[in-house]
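With one protein chain withheld, the remaining protein chains of the complex are depicted in position.
Entry: chain A
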Amino acid sequence: METMNIVVLIKQVPDTWSERKLTDTDHTLDRDAADAVIDEINERAVEEALLLKEAHGGKVTVVSMGPDRATDAIRKALSMGADEAVHISDAALHGSDTIQTAKVLASAIRTIEGVDLVVAGNEATDGRAGAIPAMLAELLGLPQLTHARRVEVEGTEVRVERETEDGITHLAAELPAVVSVGEKINEPRYPSFKGIMAAKKKPVTTLGLGDLGIDPSEVGLAAAFTSVVESAPKPPRGAGERVEDQGDGGVRIVEYLAAQKLV
């Protein structure tokens, strides 16, 4: 293969350092409650895509589905060095579940010609389904090499070290393929000033559902295959007893644990 045509998926999520909330009305994410940032694992996905591009030549296209303000996350990826972006934005997508999200992302990826590799984060910090990359492989009919801690491309073959709670699994497949990366894959680069300036001029194509040939009635909260019956914030955990260690801290803990029948 001469050069690589890489698609990298990114998602804007509520910052895990801020208080995250669900809305009272329809139990969807309260996007105004928390700061919105590019999900950290996506920065690693972008980094891995850029490393592959630097090694093999080619192009990195960012694909993101989300409301208008997701452009901030997209710009971040472009300022790191991605070449262009596709932003899927449509009011009808509000409240879509993972099934609908995977279908919309697959449609958008199909609009990009000659894709060799789709790179994604293994699991978003908000939904934590951890299955979108596998679901894209299912929809696109591509091999899935997910939860990678190491990715290698040689010729037309991609090899991955998959790391999960089961241990390490070595995987190999022919391109095109879907890869998802885990925490240990790399350290993402910081955008340079030059990168930030250049990102402003990089092309971002905005696609609505009409552009993807998707009927708005097939997506969104009303068409989701699952529904939330109720949601409630857990009552905050109160602070219990706190003591200063007077040389008997360990003993005091054991006494507490014994009273709770924990030892």
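One rule holds for everything that comes next: contacts are C-beta pairs under 8 Å (C-beta built on N, C-alpha and C of every residue); 3 or more make two chains touch, one makes a residue touch a chain; residues count from 1.
One rule holds for everything that comes next: contacts and distances are computed from a predicted model.
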Undisplayed chain, where the name is taken from the UniProt record, one of "Amino acid/amide ABC transporter ATP-binding protein 1, HAAT family", "Electron transfer flavoprotein alpha subunit", "PadR family transcriptional regulator" or "Molybdopterin synthase sulfur carrier subunit": "Electron transfer flavoprotein alpha subunit"
Touching residue (missing chain; options A:P67, A:P143 or A:G208): A:P143
Chain not shown: contacting residue from A:G130, A:G195 or A:P216: A:G130
Residue among A:G114, A:G155, A:G213 or A:P233 touching the omitted chain: A:P233
Absent-chain interface as seen on chain A, which is shown: 16-22, 27, 40-41, 97-99, 102, 122, 125-135, 137-139, 141-147, 159, 162, 164-174, 177, 183-184, 224-234, 237, 239-245, 247-254, 256-258, 260, 262-263
